[in-house]
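Let me give you the structure first, and then I'll get to my questions.
Only a single protein chain was left out; the remaining protein chains are all shown in position.
As written, the chains take the letters A, B, C, D and E, and residue 1 is the first residue of each chain.
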Amino acid sequence: MRLDFSGERLLAVVAHPDDAEYLCAGTLARAKCDGAAIAVCVLCQGDKGQPTKAIADLVGIRREEMAAAAGLLGAELLRGEVPDGHLADDPDQRSILLEAYRQFEPTLVIAHSAEDYHADHRAASALAEAASWFAASGGHKTRSPALKTQPALWWMDTVNMCGFLPGFYVDVTEHVELKRRMLACHKSQLQRGADGDFSPLEEQMLRQCRARGAQAGVEAAEAFRIHAVWKRARAW
Amino acid sequence: MRLDFSGERLLAVVAHPDDAEYLCAGTLARAKCDGAAIAVCVLCQGDKGQPTKAIADLVGIRREEMAAAAGLLGAELLRGEVPDGHLADDPDQRSILLEAYRQFEPTLVIAHSAEDYHADHRAASALAEAASWFAASGGHKTRSPALKTQPALWWMDTVNMCGFLPGFYVDVTEHVELKRRMLACHKSQLQRGADGDFSPLEEQMLRQCRARGAQAGVEAAEAFRIHAVWKRARAW
Amino acid sequence: MRLDFSGERLLAVVAHPDDAEYLCAGTLARAKCDGAAIAVCVLCQGDKGQPTKAIADLVGIRREEMAAAAGLLGAELLRGEVPDGHLADDPDQRSILLEAYRQFEPTLVIAHSAEDYHADHRAASALAEAASWFAASGGHKTRSPALKTQPALWWMDTVNMCGFLPGFYVDVTEHVELKRRMLACHKSQLQRGADGDFSPLEEQMLRQCRARGAQAGVEAAEAFRIHAVWKRARAW
Amino acid sequence: MRLDFSGERLLAVVAHPDDAEYLCAGTLARAKCDGAAIAVCVLCQGDKGQPTKAIADLVGIRREEMAAAAGLLGAELLRGEVPDGHLADDPDQRSILLEAYRQFEPTLVIAHSAEDYHADHRAASALAEAASWFAASGGHKTRSPALKTQPALWWMDTVNMCGFLPGFYVDVTEHVELKRRMLACHKSQLQRGADGDFSPLEEQMLRQCRARGAQAGVEAAEAFRIHAVWKRARAW
Amino acid sequence: MRLDFSGERLLAVVAHPDDAEYLCAGTLARAKCDGAAIAVCVLCQGDKGQPTKAIADLVGIRREEMAAAAGLLGAELLRGEVPDGHLADDPDQRSILLEAYRQFEPTLVIAHSAEDYHADHRAASALAEAASWFAASGGHKTRSPALKTQPALWWMDTVNMCGFLPGFYVDVTEHVELKRRMLACHKSQLQRGADGDFSPLEEQMLRQCRARGAQAGVEAAEAFRIHAVWKRARAW
Partner (left out) sequence: MRLDFSGERLLAVVAHPDDAEYLCAGTLARAKCDGAAIAVCVLCQGDKGQPTKAIADLVGIRREEMAAAAGLLGAELLRGEVPDGHLADDPDQRSILLEAYRQFEPTLVIAHSAEDYHADHRAASALAEAASWFAASGGHKTRSPALKTQPALWWMDTVNMCGFLPGFYVDVTEHVELKRRMLACHKSQLQRGADGDFSPLEEQMLRQCRARGAQAGVEAAEAFRIHAVWKRARAW
């Protein structure tokens, strides 16, 4: 069995600069290989994640890191530029994301699930959901015209697989190395080991995609659920 | 088995002008026949749902359409007048709904469920819940005095039955024709077929109440769940 | 709001002689007052519940106790006569219950929920469910002819309310005294306090219907869920 | 997005002769078009579903009807020959199904979900699950040798969509006409309208695949969930 | 089996002045006896809960009542000073709670569950969750320095046990009398019986801890669930 992403336009909506690497970059790479167009929308600046030895222009550095990672994937990068910890499902932030949807014109949005561990992830989840309706609603004006139809929406796994019951798995065995290289672009994050917040990121990412793989009979997998509401679910 | 609504005062709290027609008008009509008093509170203006050929005073037109539909049902109409897409569970909007509760004095509120497809529906759900407590709390002041007791609260079905597990069904076989005529009042919506957002509304409404009916052994039904928390659940 | 049971025929299917008293007798009494016909089918003999001072003909004594309790309720008593601990959803025991359904012709069956604490309760639940389909299936022969239509099916609360999320509540405030008197008929059980298995039964029964009442705004209530599958759910 | 079934071997495990038509035949046809091999295993004889005017050799007639329907689909037909109402997850019936798995060598089994309305459907669900492990376990002997690997397992929708939360949808728009023609093969069932058990089957089947389609943005769909346990889930 | 709280620092985060008494004070007392440090953070002022005969400086009175109750427990008292009904998970209120966490340095936070009956309880739940991450994140500045590690987080029971499935129980048999005495400190609340909102508080509190006790084989218990997400769950 194989999900064929050809002809799709995938947009991953994530809270922080390295979330896509961790939770869905393998699937984005899979879709890219099938011929899909790919974009990543990072809603926050990553401005509050200073390593022990502070970086002067952290926001600028993280922009460069995101761009480098997106470049490896061959994905378009969209940025929300909201300060860390300030994501909220309100009209202003919805407009930012709505405009991103209208520029990229996704057929499928992949977003954090509502039960993830971080308040910004949950706000990103709510924003991605709201925008997935309003993007196709002409009455909600932004610079670009409304989409012709709502994109499908998938929820992605949570960090460390906590509380997430997979609806299906995507085989990313061929793309683990790319996930690793993309993650390595986020040097400012990888320096943070010393502050106690972060277990070594690479090891954690590898453990999760291998554990999901073991559940699904492959070497590495990523787990998702569809958003089963009107206009956001698709028949395959 | 029959639920007897006599002596009740039912208030449906919905986001948009035609939501009640779609999800609970049959039950409101049933209750009306039992002798209950009925009201519908529409929180949004419906200002962003322009048909392809734009209507100049859409807000005014929709007010007339709502009034016509409520008139067919014999229901009082209350309006929140919030712009579409701007519903939110905040103190100001709570006060609007709280005052509506205090004016109509419902014994039972019927509201969108928290898992429905539209951000405004979910906000309406949260507002209806918050107001169902605060309406009976004297410390929360509005023009009218506090209710003596909290109303019961039911969640209604979602559009297209997505993700909603019915707690019970109300037989609306006798009231399908009224639902159809009420929906027909919303002419500005029925013109929207061309913009891709809307499958023919009437067919969708009929399919849903017949499918719920088939689950419950009647020709047409509407599905609900109680809100099983303190002061909002009742014993029948 | 009031559920009207007039015209119904209610059959409670329970595992042991005093289960109905504990979990649904108030609702049976309510329905009786509305004009419904009532029966209780006790599947097990109650043969293994000896008090410390053993009773010679325990099975016979418990039959008398059941009959006395059913008499207070004005209910027909049906007995499965399966030894305690041997209830199982197999063809033979299905036939026993199927015949009971066909004799009483229920429009509504009330049975233990699948998550209750005792293996016999869960077997009774499975049997009640299977029989609720087969009773109306002509190909499954017993002495009496098949029912014309399947009865509706409700699941009742669990002992001590463990793990049961109520779908709705029935007000039994007026019938608590009857529950208490019915329970008092089971003298052989009430003597068992000394063997450690049983907290004082009356206190436990009262605590539960009062706690359910407190959840639903009345003095005493019983909690149920519908069985939401084809032909066993009804619209009210 | 499209699920590609090429190279797969699909086995539908159903309780009664016309269950596959109702719940998964569109997906089987989709897979067939992709180049997959298809089989249907009907576990019961259908011996208890007599129409009002009894058919002498009902078992024989239903065998012919099943064969005709499978022929239209281009599927291999396997029969369990268990009498209706006697399906149970026991070692003997497991062996029957185990041997069927070993003969057809499925890569994907599609079976009734555990929450369906009929005791035989739930037994078929348990049998399909047990066999999906034991078929690849050499210690469990049948005529044919053990499979090299366990098949994947999907649960199919319930009749009338009661209590089933779809994990994903398969587009069967192109195959509705085939579902209809397959169902028409079951003439002995279609005559049963008069006995009260059966609403017109064709209408019910069409209503369900159209309602699932409406949830997923296509004309007709079938709904499934993966069985997310070790060795029975796959990454796509 | 016994949970040993020695060495812990417990912080209960509640919405209103008497919520801790009702839902978790027994567990706080248990932990105190084990040698843990205890604090209660009351987020709202309790300014809208006037008894029939209004109290002039209600906010001041409730501060004294809280202090008295905390004193009986031997707990530090922290106050959020948000007006009743205005709790919301926004950056400003997060900062208040974040600073409270940083001052007390909890190893375990106990907070309202997301499904409780009151909008303020649910907002307190969301705030406690958000703060449990940000308190250990150096980028989120408040007066005090960031915590070295995130506290664990438990959800507490709902009022009247509505909709809450316990993950585990804490035996509070020895501390019921203290709960009762702490509750008695809230004299301004206990006078409110006349306004219809409040059943006698003491009786309700006792009924709940005894019903939870009956579920867990002790005289009185309190029920909780862990928050099973990254960095907020612990192994015992």
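Here is the rule we use: a contact is a pair of C-beta atoms (placed from the backbone, for glycine too) under 8 Å apart; a residue touches a chain by one contact, two chains touch by 3 or more.
Please read all numbers here as calculations on a predicted model, not as lab measurements.
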| item | value |
| --- | --- |
| Sole residue of C:D84, C:E129 or C:D171 that reaches the chain not shown, by the stated touch rule | C:D84 |
| Selected residue (touches chain absent from view) among D:D89, D:E115 or D:E202 | D:D89 |
| Candidate in contact with the missing chain, chosen from E:I55, E:A88 or E:A228 | E:A228 |
| Of A:Q45, A:S113, A:N160 or A:Q189, the residue in touch with the unshown chain | A:N160 |
| Residues of chain E (touch criterion as defined above) contacting the omitted chain | 1-5, 8, 107-108, 152, 165-173, 213, 215-218, 221, 225-226, 228, 230-231, 233-236 |
| Interface with the unshown chain - residue positions in chain C | 47-50, 84-86, 88, 115-119, 158-160, 162-163, 195-197 |
| Hidden partner chain, residues of chain A it touches | 160-163, 165, 199, 204, 207-208, 210-211, 214-215 |
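Keep this in mind: only the chains that are shown with their structure count from here on.
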| item | value |
| --- | --- |
| Chain pair, A-E or B-D, that carries the greater number of C-beta contacts | A-E |
| Chain pair equivalent in interface to C-D, over half of contacts matched, among A-D, B-E or B-D | B-E |
| Chain A and chain C, separation of their C-alpha mean positions in angstrom | 52 |
| Euclidean distance of C-alpha centroids - chain B vs chain C, Å | 37 |
| Touching two or more other chains - residues of chain A | 228, 230-231, 233 |
